[in-house]
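One structure, as structure tokens, below. Some questions next.
A protein chain is absent from this complex, but the other protein chains hold their places.
Let's turn to chain A:
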Amino acid sequence: MITFTNNSDSEEEPCNERTSLMSAESPPVPSYQDGLQASEAGEAQTHRKRRTGSSRSPNNAANGSTSGLSVPVRESAVENEEEELTLKYGAKHVIMLFVPVTLCMIVVVATIKSVRFYTEKNGQLIYTPFSEDTPSVGQRLLNSVLNTIVMISVIVVMTVFLVLLYKYRCYKFIHGWLILSSLMLLFLFTYIYLGEVLKTYNVAMDYPTLVLIIWNFGAVGMICIHWKGPLQLQQAYLIMISALMALVFIKYLPEWSAWVILGAISIYDLMAVLCPKGPLRMLVETAQERNEPIFPALIYSSAMMWTVGMAKPDTAARGPSQQMWDTAEDGRVNHRSPSHSNSEILETRSPGATHPVTSLEELEEEERGVKLGLGDFIFYSVLVGKAAATASGDWNTTLACFVAILIGLCLTLLLLAVFKKALPALPISITFGLVFYFSTDNLVRPFMDTLASHQLYI
């Protein structure tokens, strides 16, 4: 399903987007909860996932096994603690996500500003078949709307396809698909990127060195993303592939289509999360029922848990990155349809301290972490990169979009802490970003320019 057009390799956007958050990697609950959970079956788990530290009473009953609160009796007592911990760690999550999002955006903006390749128009993706080179404004608008419709329907179809594959347990196919797409990203796109950067700075490099560098980069990337690797390296790779993907989008999406697509995708994201029949939700629920992790390669996770020390049978069963998915996975997880890997899951498991049998020798690193789909990274970076590429006000617009997106992310995380279920990360941020882009470009820029020409400060 990878199609090539002109010189673009659009391929995987569907893949990437799809990744969204299927994070239904439910942690091996029974093992963790030491047996108290054992009685609780499937649905209790889904309820459990929902609120780690919920302060909402109705849930407490169903909440028996929330992270750490295995005994229902203790729930009310620790309810408050949970909430406080949630809020405290909520702020930490915000910071944990700001840094990678910022890094991704910085990479994209730096590349856009320096490497001219990514701002030259060299054809379009097959997913946006209508050209925007028409003379009349109405025709151009129509074409961009049509492009958007085509793109979104491709995404929906791919998502549904993925969900069906998952439902019918075609794991090999899915894994093969994911591996193929990350292969392409890591090798081909990196090669093109490196080539363009070298061209821009007029640096000569011989092929053997190039092959060595690309081979190492790609191989380590594949291992880190799909298998095991140091957390920071994995995060770095995920950021890099998001940036590469965003650059591809910026290059190959025509102007107006890009903006309409951004708007449409955030609306779609919102709908996919709030509607109960979304394919992504089905995917997550299925994964939860089966107690399986969802594709590891397409979500950015900010923390990982390791249990080191005395091998207790129940705790040793905890795998490393599985624990993160604990929360938020309940029924209403949003993971927006895989096309956009934007669902976030707030993982707020209470620390082992409330667990009655925490062994003292157990070393637990920060369990809490937040997961953000790579599609979110990609679309944020697309917005900021497009602002950097096309805004005539240059840096002011880029900065305004950057601040707007971060504030949107902050608000989303706040809502996440309040509702404690997966939420779409795109709508608020993209809305703010779009509003700020257009208003800064058209209103603020002339104002600031006029002020600067008189050297006036406000």
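Just so it is clear, a contact is a pair of C-beta atoms (placed from the backbone, for glycine too) under 8 Å apart; a residue touches a chain by one contact, two chains touch by 3 or more; residues count from 1.
Here, contacts and distances are computed from a predicted model.
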item: The complex's invisible chain, by UniProt name, from "Large ribosomal subunit protein uL23m", "Hemoglobin beta embryonic-3", "Gamma-secretase subunit APH-1" or "SEP10 protein"; value: "Gamma-secretase subunit APH-1"
item: Which residue of A:102, A:119, A:286 or A:396 touches the chain not shown here; value: A:396
item: Option from A:197, A:233 or A:444 whose C-beta touches the chain left out; value: A:444
item: Residues of chain A (touch criterion as defined above) contacting the omitted chain; value: 80, 83-84, 87-88, 393-396, 399-400, 403-404, 407, 436, 439-440, 442-444, 446-452, 454-458
